[in-house]
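Here the complex is missing one protein chain, while the rest keep their positions.
Then we have chain A:
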Amino acid sequence: MDDAATVSTPTPAVEQAAPLLRLSAVVKTFPGVRALDGVDLDVAAGEVHCLLGQNGAGKSTLIKVLAGVHRPDAGDIVWDGQPVTFPSPQASMRAGIATIYQELDLVDDLTVAENVFLGHEPRTAGFVHRGPGARRTREILAQLGHPEIPPGRLVGKLPAAAKQVVSMGRALSRRARLLVMDEPSAVLAHDEVANLFRVIRGLTAGGIAVVYISHRLEEIREIGDRVTVLKDGRTSAANLPAATTSTRELVGYMTGRSIEYVFPPRPPAPPVPQRPTEPTVSQGSVAAPVAPLLEVSGLGRSGEFADVSLTVHSGEIVGIAGLVGSGRSELLETVYGARRAHSGSVRLDGRVLRPGSVRAAVRAGIGMAPEERKSQALLLGEPVYRNVTLATFGRLARAGFTDAARERAEAARVTGELRLVPADVRRPVRTLSGGNQQKVVLARWLLRGGCAGTRLLLLDEPTRGVDVGARAELYGVIRRLADDGVGVLLVSSEVPEVLGLADRVLVMREGRVIHEAAASDLDEHAVLDLVMAGSLLSGAQAEGDLS
């Protein structure tokens, strides 16, 4: 293990040339929060520089300072040897910095191509050329491994992962010298991340520098050259070699403690996975104890998924693995009633749920944490506690009168378990970091589990943007819910998460469930093989469609 004292000094070995970008002692204060409290960062041309740090450490704030969104209170920015200030996003873009923000900033009512070239449309005398824009967009999307996204489609109609690809396309469409990516992989599945890395390698080979933020350490090892770690708004370690610094060491710099990336143990006797242990009972009588909590049969929506049948038992965590676009999120939303099924049925406790009615699902005790927190889950201007109680304030109310004190207390309890930072539940959600906003989304349904009987929880990418430490807490909370008898149906792009947390795993490909097994019988390779076979197929098909 390295000597800690030497680490915070830059390691000259990696890059000798003058850095492309140097930030020193950058300070940024928001009302009540010192988001940046003296941050230093060096980025050299042609490198992938990773930023690590817990939720709320200040990573996004730092890159917004770079992007000209926030003005720093103090500190210097040296760009290409010149001291500079970026008073506006345009100034930063003109200097050659392109930024992919953590929260998607696409215009839903514009097309893919229009979004990609928003602000720098190819034009003469104010008239936009549609043709070249669409052609360039198609090229960029192909470069990103997504030739199937139509440049003319409205962005609002795309799934979350495709939106992420479009926002990457937007950054690539500018000839930037520094590309800043704030958790670009949070919604991407395994193969998409591989695509992304291929693109990044292509860029860095051409001398472009990349600042890469992610909570997934394995990604940082794969793509990163150097790592800078932020903790509570300060640089706690700079320019560590990405490949060789141990995880323990990195986590130590991030948290000041050492947390293992752990999943809670499954209950010794697996709770109810398929209930194979008591076959005589289950076959002998059709009686209640073995009846599944959730029973989905033959569910389908044309163009999204077809003929999906699955069960979730009370106390069981069922994971769904699959590529983005394999219909996982659509399936979850259909079970929840947010989309109306074209065929098949959803039963909870044997009772058929009214199709296409979220209210029926919620009343029956189903909760869903959707994929996209900003557009599907949060009231950004409202305080944390009101977001947490959005699905429960009616139950916490007395005769139509809301009980704010009780809501605050309940919200504080759950968000405390998830280690929300800052802990004040009266802050507007807008002012929280991305990972902490995600905790608010989850808290909504965990709260409901605690106080108003959620029977079934549908989680779509629950740990999107949540840091390593908080993730462990979150896994623990989910497992405890299951132990209390709640059924959980989990969609995640991270295969280890599905395998580690779930009791039983379904693999989806092109809208169909192609495999089902106990999590303990699968390993990452097996799942990836199943999933990838699908990706090759769908890629070929997409190309076929185009020609």
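The rule is short, and it goes like this: a contact is a pair of C-beta atoms (placed from the backbone, for glycine too) under 8 Å apart; a residue touches a chain by one contact, two chains touch by 3 or more; residues count from 1.
Methods note: contacts and distances are computed from a predicted model.
Within the choices "Sugar ABC transporter permease", "cytochrome-c oxidase", "Xanthine dehydrogenase family protein subunit M" or "Aspartate carbamoyltransferase", the name that UniProt assigns to the complex's undisplayed chain is "Sugar ABC transporter permease". Residue in contact with the omitted chain (choice from A:237, A:251 or A:442): A:237.
Here one chain is not drawn; of A:25, A:69 or A:532, the residue touching it is A:69.
The chain that is not drawn here is touched, among residues A:81, A:119 or A:394, by A:394. Only one residue from A:23, A:63, A:77 or A:378 touches the chain missing from this view: A:378. On the side of chain A, the interface with the absent chain consists of residues 4, 8, 31-35, 37, 56, 58, 69-74, 231-234, 236-237, 253, 256, 336, 338, 358-359, 361-363, 368, 370, 375-383, 386, 390-391, 393-394, 397, 400-402, 404, 421-424, 426-427, 444, using the contact rule stated above.
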